[in-house]
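Please read through the structure below; I'll follow up with questions.
Missing here is one protein chain; the remaining ones are kept as they sit in the complex.
Right after this comes chain A.
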Amino acid sequence: MTLLKHVTPYYWRGEWVDEESAGRRLDDIGLILPGLREPLVVDDVLAACRHLASQLDDTTGSTYAGLRDELTDPSTTALPAKDADALLAGLAKALDPRSLAAQLTAELGSAAPGVPVPAPFANEAVEVWQPVGTLVHISPANVATAGVLSAVEGLLAGNTNIVKTSGTDGLFTQRALALLADADPTGRIRDRLVVLRFSSSNTDWLRRLCRSADAVAVWGSEEAVAGIAQHAPSGCRVVAWGPKISFAYLDRTASAEPAGLRGLARDILRNAQRTCTSPQVLYVDTTDHDRLFGVADALATALADEAPGLPVIAPTAAEQAEVTNVVEVARLEEHLGLTRTRSASDGRWHVLADTRPGLCASPLFGTIWVKPLPREDIVRVLHPMRRYLQTVGLAATGDGDVALSGEFFRAGALRITPLGQMLDTYAGEPHDGHLALQRYSRRVSMPAAFHEGVSA
């Protein structure tokens, strides 16, 4: 662990460098790719992931402790210990080679995407997946493992990866990716990893970072995406993982039966609602305000029942203020006959029933809107938010869900799940309507006769 003494915010292909040196090397990003001799082998990436996952499984080891310290460092990422442990467990699971192989198969057709396959509608041609090239990742400040996972996807597709972490982050991404590089005896992963921490307000660095990018994967707000897009060179592929909103739907044939609402209550309370798959609104298939308020009351009961079983995640002062702002206005709107509110005595959850159907976001931390939306109006009401829609947690009976799924997909939604499973994902599941590994790859073709010349 002597290496860790030298950890800096700037990891450059196996070296820890200082800010001045990183600043100089920024202009050399475009020289990395042409200097590489051999392609990355996907099995080497899977083996390195297996090794890092096993280090993460050993929660008493010094590697685990070092990574955990970065996540809980009060001066930077400052996660509560419980959150840090949950995040590391989630990372270990995500790095399991079996689920990564499943993702490769689902997204690129096989666990060996570098092997050419005959083109389906041509007799004499083969096709193969190739890396896009130099892939810049702009990771968000809010999900500590996003930078690591994005870089792993970039490596699976064979790319040279340059990861920018948020100026307020600790050095978790640097340390985790350095461990991944160290786990590869061929050194090829190390040669394809650069991690730099700097603030996005440093536009000079941002511009030089993006100058040689063949693709930029950017996670974050619309402003973050727009800010990066202006630095991407012409012809560069911008892969934007932007903000999304999810909600639940209670069909008129589905009674507000306690089991379904308790599942929804868990979806609301998990991870303090901060996941993009967390429900922010419960839509009820009705125009009857009494039924709407009745469902809201039943949901409040379900939240009260489920809350003790799930960990409390305290909001920051600013986040708490946002919750109070929204709840306070909703309470005052009760006097206008527009709303009805129910809150936990300790403020752990708030149910805001609102007779206006328009989709609006929740201030999170256990705050859920309950709004009317007759099924006939689904596409019309949700249309203005089309590009932001993500998961719909659906409670319907009989063959109702088939038709309703079609309506929600028509409106722009990307995932349908049962209530209680909105936050669950499966290996190889599309992300926000895309297959990430395809976005980080190029599909190339050639005559079958040249097949021998392709390096796998």
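Convention: contacts are C-beta pairs under 8 Å (C-beta built on N, C-alpha and C of every residue); 3 or more make two chains touch, one makes a residue touch a chain; residues count from 1.
Throughout what follows, contacts and distances are computed from a predicted model.
*Asks:* Which protein name, taken from UniProt, belongs to the chain you can't see among "HAD-IC family P-type ATPase", "Putative Long-chain-fatty-acid--luciferin-component ligase", "ABC transporter ATP-binding protein" or "Phosphate transport system permease protein PstA"?
*Replies:* Its record in UniProt gives the absent chain the protein name "Putative Long-chain-fatty-acid--luciferin-component ligase".
*Asks:* Looking beyond the chains shown, say which of A:143, A:238 or A:446 touches the absent one.
*Replies:* A:143
*Asks:* Tell me which of A:172, A:205 or A:219 is the one touching the absent chain.
*Replies:* Residue touching the absent chain, from the options given: A:219.
*Asks:* Among A:105, A:202, A:301 or A:324, choose the residue that contacts the chain missing from this document, as touch is defined above.
*Replies:* A:324
*Asks:* Of the residues listed, A:134, A:174, A:246 or A:341, which one is in contact with the missing chain?
*Replies:* Going through A:134, A:174, A:246 or A:341 one by one, A:246 is the residue touching the chain not shown.
*Asks:* What residue numbers in chain A mark contact with the hidden partner chain?
*Replies:* Its contact residues with the unshown chain are 140-143, 219, 221-223, 241, 243-246, 273-276, 278, 280, 317-322, 324-326, 328-329, 332-333, 335-336, 347, 358-364, 384-385, 388.
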